[in-house]
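The next block holds one structure in the form of structure tokens; read it before the comments.
== chain A ==
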Amino acid sequence: MSVVIKGQEIELDEDGFLVDPGLWNEDIVEYFAKAEDVGDLTEKHWKVINYLRDYFKKFGIAPMIRKLCKDTGFTLKEIYELFPSGPAKGACKLAGLPKPTGCV
Partner candidate 1 sequence: MKPPMHVAKETDLAAIGFAVSPLQEQQQKTVGKLNELVNAMRSLSVIMETCTKCGICANQCHSYLGTDDFNNIPAARADLVRRIYKRYLTLRGKYLGSYVGAEEFDDQTLTKWLTYFYQCNECRRCARFCPFGIDTAEVTIAARHILSELGIMPKFMQGITANMIKSGNNMGIPKPAIIDCAEFMEEEIKEETGLDIKIPIDKPNSDVLYIPSSADFFTNIDTMIGAAKLFYKLGLNWTISSSILEAANFGLLFNLKVMSEHNDRMKEAALSLGAKLVIQGECGHGWRAAKMYSEGVNGPIPFEIIHILDFCALNLDNLQLRKLPLRVTLHDPCNYARAGEICEQPRQILRACVDEFVEMTPNRDENFCCGGGSGILMDEMMEIRMKLGKMKADQVKALGKIDYLAMPCSICKAQIPNVLSHYGIDIANMGGVMDLVGKAIVLNE
Partner candidate 2 sequence: MLNFIGQILPYLAGGIFIAGMGWRLWTWLRTPVPFKMTLSPAPVGTAQRFIKIGQELLIFKTLRQSDRRLWLWAWMMHLCLAAIIGGHITGIYFLGQQFTALGLSINESVKLSTILGSLSGILIFASLVALLYRRTSNAEVKRLSDPADYFDILLLLAVVISGLHMRLTSLEVDLPAIRTYLGSLMTFKPVSTPQNWIFISHYFLVNILLAYLPFSKMLHMTGFFVNKAMMTATPPVYPSSLNASNISAFRKGGVSE
């Protein structure tokens, strides 16, 4: 499945996650924000998104949820308020990470 975002064709997987994390850009974030009911993106959102991206660049995977909370200073509840579908399915999608899978 693919969508056109600002004139660029972007391929998404079955769950709507970016197939190629290298294509990530801010327009895609805006698109995902709408799809995931995130609303207007604030500084807080960007703090989480940027943290996830940095971690992913370094380690090739999403960080542990508690580490994400600790390092960004948000509680899990606050993360859910920012990203209603949660850190794994919401925040990771906006940050262009692959969907965390396994027993989660």
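Please note the rule applied: contacts are C-beta pairs under 8 Å (C-beta built on N, C-alpha and C of every residue); 3 or more make two chains touch, one makes a residue touch a chain; residues count from 1.
As a selection rule, all candidates are chains of the complex that A comes from, given by their letters.
Worth saying up front: this structure is predicted, and the values here are computed from it rather than measured.
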Among 1 or 2, touch partner of chain A in the complex: 1
For the chain A and candidate 1 complex, residues of the former touching the latter: 14-15, 58-67, 88-89, 98, 100-104
